[in-house]
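Let me begin by handing over the structure; questions about it come next.
Only one protein chain is missing; all other protein chains are in place.
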Amino acid sequence: MIDVIVFAISALIIIGGAIGVIALPNPVHAALSLIATFFGVAVLFVQQEAHFLALVQVVVYAGAIVVLFLFVIMLLGVDRAQELGVEPLAGQRAAGVAVGAVLLALVVGGLFLSGDPDRGGAVALTGQSGQVVPTVEGEQDVIQLARDLFTRHLLTFEATGILLTVATVGAVVLVRARGAEDLILDEPGTAQH
Amino acid sequence: MYSDFLRDYLIVVFFGILAFAVVGAFIGLASLVRPDRPSEAKNTAYESGVDPVDGGWSQSQIRYYIFALLFVMFDVEAVFIFPWATRLEEYGMFGLVEMTIFIFILALGLGYAWRKGVLRWV
Partner (left out) sequence: MLIAQEFVRPIIDWHGVAPELTLLAIGAMVTLVDIIWNEKAQRIIPTLTGLGFLAALLPVLTLWSDRDELPRVMWDGAYVVDEYSLVLKGLFLVSAYVVVLLATNYMHDGDYYEGEFYQLVSASVVGMLVMTSARDLISIFVAIELISIPAYLMAAWRKRDLKSNEAGLKYMLMGVFASALMLYGMSLLYGFAGDTRLAAIAPALRSSESIPLITLAVVFVVVGFGFKVSAVPFHTWAPDTYEGAPTPLTAFLAVASKAAGFVALMSVVIVAFPEQSGVAEPLLWVLAAVTMTVGNLIAMRQTNIVRMLAYSGIAQAGYMIAPLAVFGDVPSSAARAIVIYLVIYAAMNLGAFAVVITAARKTRSGEISSYGGLFQYAPGLAVLMTLFLFSLAGIPPFGGWYAKYQVFLVLVEPATTAGYVLAAIGAVNAVLAAFYYLSIMKQMWFMPEPNGDHTRVQITPSLQAALAITAIVTLVTGVLPGVIPDVGDLVVALP
């Protein structure tokens, strides 16, 4: 019973936060609303006994990534309003709504439709409702994760390192100045403020 | 089994409620006792005694973006180091070498940003 209550509350927080992200007029508020969603997801991770993932969810997503979002929003300037009523391509918004509706129908349909009540829907995924993914008894998830990183996913793990470095190099290239005309990032001396 | 486990988190819930209650009680109590005479000058944002110029939503520098991005990168790096650190001795030399390669790859990114001068704060 208590896990149903916990799930219901966090699901409401997640959906409320997600609606806030797309509905709030001020982008800073939208980014803050995203934090609510991330926290809700973290609670769901805790409920699934994935404590480390819950921690990562809070530290990386609710912490670092939202901060990055806020910097980008402030960089673009929140005070600059953009006319959202005009569609650059006619019918694009209607098409977007249609694609969203189809995706929703597919996912909901996939969850609830089935020819065979015992094997269909969400039950098919786990074998029975409410079952947690296979875990090693009496071992923390973080230790299992480490073992996977150092055995099966060794090369993938190092590839992730390259991915992070690529992100840094790319970000530096995109903001760095080169030559006199390209003053996206001001050279020292000409900087204002 | 589920519920036992979640019951442990009840403490967290209790502490949360307690924190809100304590702060709420103090502020509520204070609002009863303190004098309340708002004026326009009192309601402006406090900037060390200088009159504030413009709104708070001003455009920030792109420099902040690089630092925020580097922060995210090393945050993610920490996420990968943490599982290794919980069982350091079990992975031994092998784990150390793998982790050194990983950190070296990430350090390249930092070194690059440093060499290209984007870390300079003017």
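The first chain written gets the first letter, and so on, giving A and B; residue counts start at 1 in each chain.
Note that in this section a contact is a pair of C-beta atoms (placed from the backbone, for glycine too) under 8 Å apart; a residue touches a chain by one contact, two chains touch by 3 or more.
Computed from a predicted model, the values in this text were never measured in an experiment.
Within the full complex, the chain left out of the display is in contact with A, B.
Checked against the full complex, the candidates A:2, A:18, A:60 or A:162 give a single residue touching the omitted chain, namely A:162. Although one chain is not displayed, its contacts with chain B can still be listed: residues 87, 90-92, 94, 104-105, 108, 111-112, 115-116.
Within chain A, the residues in touch with the undisplayed chain are 106-107, 109-111, 113-116, 119-122, 124-126, 133-139, 147, 150-156, 158-160, 162-163, 165-167, 169-170, 172-174, 178-179, 181-182, 184.
Rule of thumb we're sticking to: only the chains that are shown with their structure count from here on.
Rounded to whole angstrom units, the spacing between the C-alpha centres of chain A and chain B is 17.
Taken in their complex, chain B has these residues touching chain A: 2-3, 5-7, 9, 55, 57-66, 68-73, 75-80, 82-84, 86-87, 91, 94-95, 98, 101-102, 105-106, 108-110, 112-113, 116-118, 120, 122. Across the complex, chain B is touched by residues 1-3, 6, 28, 46-47, 49, 52, 56, 59-60, 63-65, 67-68, 71-72, 74-79, 130, 140, 142-143, 145-146, 149-150, 154, 157-158, 160-162, 164-165, 167-169, 171-172, 175-176, 184-186, 188-189, 191, 193 of chain A.
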